[in-house]
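A protein chain is absent from this complex, but the other protein chains hold their places.
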Amino acid sequence: MSDSENLEQALNEHDLSTEAALADVNEDDDEDEDAEPITAQKVLDILETAWTNEMCAPELLQHQTDMLELMLSQVAHMEEQMKDLDKNDFRFVVHQMELERIRYIMASYLRCRLQKIEAFTQHIINQDETRDAADKRLSSEEAKYAQDFAQHVDEYFTKVATRYMPNQQRGEAEQRIVAPNLMSHVFLKANVAVSGVIVGVDDEEVDLTPGSQHIIPYQLVADLVQKNQAQLI
Amino acid sequence: MSRSNQMFGDNAFDLLKDLKRSAQTIPAFDDDGVRQVLEEIKAIFEENVAQASSYNNSGDRSLWPLLNYRHAALQRNKRCLLAYLYERMQRIKAMRWEFGPIIPSDIKQALCDPEVQFFNNYSKSLASYMRSVGDGQGIDLTGNLRPPKSLYIEVRCVENYGKFELDDGEVVHLKKNSQHYLPRAQVEPLVRQGILQHIA
């Protein structure tokens, strides 16, 4: 993508020492197993994929807190460096454009997640409770947001209506949980060769070739998306 | 409750009909309507409790269909009422994104107290979430709404706004009908609020 190349190029030209900045952040990170530095471009690529996947998937996907934090500090870092540039300099314009594009992607991505969190609050909270810490879909900030939101809605409902209602029956609370339609169709592109993907109710199997595109119910390929073997488009 | 021509649950359904019909931002909270539904729920419940106990004592099943019907009606009432609140909540949420953290006073009049509280709570937790993102670096999600294509945009001032300070300290006077060439990201909120108009 040419825009992303611009960033890479711009970063190199002005010696903004991307990798050094990112390495700094990585040092604080205890879980950082192999110390191989990740480039700004790689971070952006991961976020862009996460963004399109999130926009296309009916359910909430795994959070990307680490990548997001890296990108945000990178943005802050670039802004700092750019203060010294002349505003009418063409390079300033290119940088500024790229920053705004990155900001837009991050904002759009997080907005999309908030929409899902608000729509399926209880469903998501319940599911995350059963997951290991490493597999939780909600970031810690989102988890707090979800809890607060659920509480505010409950408070509103209680004050206006439910406290005046008799007998909440067993199963009623479950009945009210809003969940996404996992069988809704999505557009999928295979990143790698995947064999034996079940594509129908009658266990029909299909082999995906790298780069091939498909329309398919989300649930049948959710694990491929999770493992990054395929992405939604 | 007139039983001859009105079905159980019709009041509750009317709440939703009125809400669906109104394309306005949000119609006034229907205090009376909600109270009537709650009363109907209570009445059905009490009748059912009374008859269920007599059924338990005598074992007479002849009233079973009626109990059953009333139970369905009670659940129906609840569902309609809660759907009414749920839909209003969606619209109240939308106001936070479109108007910002303060609701225009004439719209506020359409909300009941718990709804105003909900709006304030929602607004607060959204703000604190936005501040906390990225290890406290923060990001404004109510801005950056469209993919940027240009850094600067041409805008016309729709009303007298007064001084507006840009990030770099430059101050512009936003007078009605004046035109400016300004950084897109910084004036987006003003366009959203209808103070500036983005012209081609």
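Lettered A and B in written order, each chain numbered from 1.
We adopt the following convention: a residue touches a chain if its C-beta (ideal position, glycine included) is under 8 Å from a C-beta of that chain, and two chains touch if they have at least 3 such contacts.
Everything that follows uses one rule, which is that contacts and distances are computed from a predicted model.
**Student:** Report the protein name recorded by UniProt for the chain absent from the figure; options are "Histidine kinase", "SRP54-type proteins GTP-binding domain-containing protein", "P53 and DNA damage-regulated protein 1" or "DNA replication complex GINS protein PSF3".
**Tutor:** The missing chain's protein name, per its UniProt entry, is "DNA replication complex GINS protein PSF3".
**Student:** Given the contact definition stated above, which residue among B:S54, B:Q109, B:Q179 or B:Q193 touches the chain not shown here?
**Tutor:** B:Q193
**Student:** Among the options B:A83, B:C112 or B:V172, which residue touches the chain absent from this view?
**Tutor:** B:A83
**Student:** With the missing chain put back, one of B:L63, B:C112, B:L151 or B:V172 would touch it. Which one?
**Tutor:** Within the whole complex, the residue contacting the unshown chain is B:L63.
**Student:** Considering the whole complex, which of B:A52, B:I107 or B:L151 touches the chain not shown?
**Tutor:** Only one of B:A52, B:I107 or B:L151 touches the chain omitted from view, namely B:I107.
**Student:** Tell me where the left-out chain touches subunit A, residue by residue.
**Tutor:** 55-58, 112, 115-116, 119, 175-181, 184
**Student:** State which residues belonging to subunit B touch the missing partner chain.
**Tutor:** 3-5, 7, 9, 13, 16, 19-20, 24-25, 62-63, 65-66, 68-69, 71-73, 75-76, 79-80, 82-83, 86-87, 94-95, 97-107, 142, 145-147, 149, 153, 160, 184, 188-189, 191-195, 197-198, 200
Rule of thumb we're sticking to: only the chains that are shown with their structure count from here on.
**Student:** Centroid from C-alpha atoms only, then distance subunit A to subunit B, rounded to Å. What do you get?
**Tutor:** Averaging C-alpha atoms per chain gives centres 26 Å apart.
**Student:** What residues of subunit A sit close enough to touch subunit B in their complex?
**Tutor:** For this pair, the touching residues of subunit A are 68-69, 71-73, 76, 87, 93, 96-97, 100-101, 103-104, 106-108, 110-111, 114, 118, 141-142, 144-145, 148-149, 152-153, 155-157, 159-162, 164-167, 176.
**Student:** Where on subunit B is subunit A touching in the complex?
**Tutor:** 34, 38, 41-42, 45, 78, 81-82, 85, 89, 93, 112-115, 117-118, 121-122, 125-126, 129, 132-135, 137, 139-141, 143-148, 151, 168, 184-185
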